[in-house]
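Excluded from the complex is one protein chain; the other protein chains are retained at their positions.
When the chains are written out, they are named A, B and C in that same order, and each has its own residue count from 1.
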Amino acid sequence: MDIEKLRLVLREFATERDWEQFHSPKNLAMALNVEAGELLEIFQWLTEKESLNPDEKVLANAGEELADIILYSIRLADRLGLDINSEVERKIEANAKKYPVDKAKGNAKKYNEF
Amino acid sequence: MDIEKLRLVLREFATERDWEQFHSPKNLAMALNVEAGELLEIFQWLTEKESLNPDEKVLANAGEELADIILYSIRLADRLGLDINSEVERKIEANAKKYPVDKAKGNAKKYNEF
Amino acid sequence: MDIEKLRLVLREFATERDWEQFHSPKNLAMALNVEAGELLEIFQWLTEKESLNPDEKVLANAGEELADIILYSIRLADRLGLDINSEVERKIEANAKKYPVDKAKGNAKKYNEF
Partner (left out) sequence: MDIEKLRLVLREFATERDWEQFHSPKNLAMALNVEAGELLEIFQWLTEKESLNPDEKVLANAGEELADIILYSIRLADRLGLDINSEVERKIEANAKKYPVDKAKGNAKKYNEF
């Protein structure tokens, strides 16, 4: 995935359609949540085990919603002037510090509950 | 962003911590929604205009939440066996067809409302 | 619960604090989603079975988030001029029609998938 290319594709897509007026960060955060809700809907009545053995329909739907979420994330970062690559790198480093193996192993506690 | 590398980093991160037991697609879809909700919280009382002129704190917080969302998206795709790159490419093509410039220009209608 | 009384209490609460400016339906829908996300967070790493045997902390947190959700629902309905009681009654009748026992029994299909 070439985030820089996607960023420009999405920007042009919006410009051509005169959609900047709708693409405030506030609205894009809403749109991203709407897509996240649609992703959640796919799994709401499945057991965890069933979700690990998804049928074709679940897979196709989940793939679509995940793509929507990624695209809105890139678009929102662009509208905020954020470099999403750096943010992701920084987060991975932060998670490694917040969740050291010896404390996090085998439990799902939040870092401030260790 | 090297999605393939991130996918493997996240996988190892989970394996080292014995977190596969928590990372069902169902749970990951929930976790992604929790992060999306935290992103929404940043913008809930801002006007659209204010969201277009974010201060340092808004930017830092939004960057963190966006990174969480991206990482959970990659991790969820991995647990479903989905190629997130293909999904994103396919979605961009689909959007271009669903939202032709002449119909979508200047309005925020859903494609099934044209 | 006396919804009519709650509606007026919430209205006065907002007026006293000069919060009408923040309480657009758009913003209230966001706030409601933020609280819903916090509710989700409580259960994200619990199994279904664990969620059926909640400890004191889970119960206390869930109670708080549910209260927030109810209050924002009442406030949003008020700002839209909707009678939430009628909406709830209508929905119960609609659900009974959409999910007849003989079709819905023992499965979690959506009504349009019967």
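Everything below uses one rule, namely that a contact is a pair of C-beta atoms (placed from the backbone, for glycine too) under 8 Å apart; a residue touches a chain by one contact, two chains touch by 3 or more.
These numbers were taken from a predicted model, which means no experiment stands behind them.
Remark: the residues of chain A touching the chain excluded from display are 22, 27, 30-31, 33-34, 36-38, 40-41, 43-45.
Along chain C, the points of touch with the absent chain fall at residues 1, 3, 6, 9, 13, 16-19, 21-22, 24-27, 29-30, 32-33, 36-37, 39-40, 42-43, 46-49, 51-52, 54, 59, 62-64, 66-71, 73, 76-77, 79-82, 84-85, 87-88, 90-92, 95-96, 99, 101, 104-106, 108.
Listed for chain B, the residues touching the missing chain in the whole complex are 30, 33, 45, 47-48, 108.
Note that in this section only the chains that are shown with their structure count from here on.
Looking at contacts between chains, the pair that accounts for the most C-beta pairs is A-B.
If each chain is reduced to the centroid of its CA atoms, chain B and chain C end up 25 Å from each other.
Once the centre of each chain is set as its mean CA position, chain A and chain B turn out to be 2 Å apart. Counting only residues that touch two or more partner chains, chain A has 30, 33, 47-48, 108.
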